[in-house]
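The structure that follows is given in the form of structure tokens.
For this depiction, one protein chain was excluded, whereas all remaining protein chains were kept in their positions.
Residue numbering begins at 1 within each chain, and the chains themselves are lettered A and B in the order written.
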Amino acid sequence: MDTIKEMLSLSLILASFRFATPLILAALGGIFSERSGVINIALEGMMLFGAFAAAYGSSINGNPWTGVLFAIIAGLMFGAIHALVCVVFKADQIVVGTGINIFATGLTIFLLQVLFNVKGTSPMVARLPFMRIFDVRFSVLTYVALILVPIVWYFFFKTSWGLRIRSIGEHPAAADTLGVKVNRWRFISVLMSGVLAGLAGAHLSIGDGSAFVREMSAGRGFIALAAMIFGKWHPVGAFGAAMLFGYAEAVAVRVDFPFIPSELISAIPYILTIVILAGFFGKSTPPAADGEPYTKGEN
Amino acid sequence: MLEVKIVENRWDHIKSMMTNFGISLLSIVVALIFGIFFILLTDQSPVTAYQALYHGAFGSFSNILNTLWRSTPLILTGLAFALPFRAGLINIGAEGQLLMGGFAAGVAGYVFTSLPGFIHLPLAILIGMLAGALWGGLPGLLKAKFGSNEVITTIMLNHIAIALTINYGINKLRTSSRMATPEIEPSAALLRFKEIPKHPIWGKLPFADIFTNPGIRLHMNFVLAIIAAIILWYILFKTTLGYEMRAVGFNSDGAEYGGIKPGKSMFITMFLGGAVAGLAGAGEALGTHLSFMSGMDAGYGFTGIAVALIGQTHPIGVIFGGLLFGALNQGGLEMQFAGVPSEIVNIIQALVIFFVASLQILKMYLRKRKEKEGVE
Partner (left out) sequence: MSREENYILEMNNITKLFPGVKANDNVNFSVKKGEIHALVGENGAGKTTLMKVLYGLYDKDNGEIFYNGEKVNLKGPQDAIDLGIGMVHQHFMLVDPLTVTENIVLGNEPRSGIILNQKKAKDKVKEISEKYGLYVDPEAEIRDISVGMQQRAEIIKTLYRGAELLIFDEPTAVLTPQEIDELFEIFKSLKEQGKTIVFITHKLQEVKAISDRITVLRNGKSVDTVDTEDVTEEDVAELMVGRQVLLEVEKTEANPGKKIFEVNNLKVSDNRDIPAVRGVSLTVRKGEILGIAGVEGNGQTELVEALTGIRKIESGKVKVRDKDITKFDAREIKRESVAHIPEDRQKRGLIMDFNLQENVILGYHDLEPFSRNGIMKYNNIADYTQKLIDEFDIRGGGMEAKAKNLSGGNQQKLIVAREFSQDPEFLIASQPTRGVDVGSIEFIHKQIIERRDNGAGVLLLSADLSEVLSLSDRIAVIFEGEIVDVLDASETDERELGKLMTGSTIDAGGEDSGK
């Protein structure tokens, strides 16, 4: 009984927002990329590198906003790699995404050594301002994430740019015949996904904490992907899914279940994702042209 | 419409294999060149660094054997990616399959206390392979039955495996402060090459003494890995099962028309892929660490993907890819002593992936050029 009360407590629900923040941001990023037709499983690596860049930026002059700037640049860099190799060189998007993840893991630990001279955890850096609500810390980036949801929705469904991006993800040839530059828009969309994933990383290192720890993304980039799929590539749907996963993580961290060992609770978000993908919550169809590089004239 | 005969025969086949080999080679070279930039960030000389890399990998007999030792799990995780890839599936789950296999084998290794060696060892290996196979078969089944995206499901299972085996399993079962399951019985241990001189049977061989160096860590799983590669090659290219897998990988609609059940091929390739990844884990548990240890996976699952790509997802190519990356890992240790963090090896591996993936377009371009020449 107590467990149930705990699970519905206000502080837990508020904590969900905190845990969901990186998921919301990264999922929104994933939506940009995939809606334009480019699969991006490198959200994890972009998030990790963004987290490192944020910590590094903050350490340079003690200003956490420099960290945010660095995270955005880091996201742009990795986004550019993904865009270049997938959109321009038309390489296999899943393979490239995996490469970026491996790259991020190696690069961040390497740079920890080279720039901070440490093995696993960076020195403490200045963190972003936060507000305390009912004993839960709400960092600035959480507000950013929440505001971005309706903004991204409006972008995709009420602006001409959003219309174009949606069309190239479904039927790039149709858009091409109307003069829409398919690969240029895809490149920009992938860059955008990098920026958002980078911001998600910034939340991990300097929004929710004050340092970068090796491999601190811990699979959140993939959970964000799952949130995107569960949310059927829609900003509001992804938000809902991210909140659900954030709640699961909060429960795992803060609630003691008498009958389930705590080590296994942490696996709940992952198990939940598989259950979703087994179709227990309806079919999830990606944009029709997702994953296929576009070459002019191949219609 | 005027058409040109694009004559394809055995010679073209060989030429295309050479192009693939060339692309892989070029990618490695370019990656190493880009690596220089990162080495410079550490204020070390790239020359010293790469010398250390080479020496660590090939500089002495025991180093070479250790390179083979390091290649073993990579060859197997490379196969774990390559086989399902041929059937159109992306298996990112080798990491988790390896962990499950290692855990199961490690536990089987100490739990049975009175079995003779010739039963205990094969049993432990089989249990490990089965655990990996089930961990791979599950996402295969989900894909076949529900169309679940195997990229996500395998990644999720990786994290679940970590929670199960390391967080929970080791914590429950360990008997000392070491983050590992109890040490396995000698009857379950894989033959390690450094023990050959003292071995009752193998020690009698004339050249047994060359393995006396205690620094040699190579064990028999290397041989098993090579055998596994050959078996998978045979299945893929010489059997009807392999024909069906490849058909499904290229065009599952066409395969379905031809009476093939895509779901069956998907499940079998994932099952087999999981089995070889499980074998990698079993090898590490029974041959390297003599227990299931936290950190024994060392990112082999993901590196295996790079290995498979370098090997053009061909079982025999994977052997070479595994040897290459094993050499990089082995040499990386010595680079660490020379002052360059060993993570640079990961960076180089990632660069290899980018370049191999990008250079595929070069292949396409060369082909279009050749076809265009035929017209004029």
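In the analysis below, a contact is a pair of C-beta atoms (placed from the backbone, for glycine too) under 8 Å apart; a residue touches a chain by one contact, two chains touch by 3 or more.
Predicted, not measured: the structure shown is a model, and the values here were computed from it.
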Chain not shown: contacting residue from B:G22, B:P122, B:G254 or B:G295: B:G254
Residue among B:L241, B:A298 or B:I316 that touches the chain left out of view: B:L241
Among A:R18, A:R166 or A:R220, residue touching the chain not depicted: A:R166
Where the missing chain touches subunit B, by residue: 1-10, 12-13, 238-244, 246-247, 250-251, 253-261, 367-368, 371-372, 374-375
Positions on subunit A contacted by the hidden chain, ascending: 158-161, 163-164, 166-167, 170-171, 173-180, 288, 296-297, 299
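What we mean here is this: only the chains that are shown with their structure count from here on.
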Centre-to-centre distance between subunit B and subunit A (centres being mean Cα positions), rounded to whole Å: 29
List of subunit A residues in touch with subunit B within their complex: 41, 81, 85, 89-92, 94-96, 98-103, 105-107, 109-110, 113-114, 219, 222, 225-226, 229, 261, 263-264, 266-267, 270-271, 273-274, 277-279, 283
Subunit B to subunit A touching residues, read off their complex: 38, 41-42, 90, 92, 142, 146-149, 151-153, 155-160, 163-164, 167-168, 171, 299, 302-303, 305-306, 309, 341, 343-347, 349-351, 353-354, 357-358, 360-361
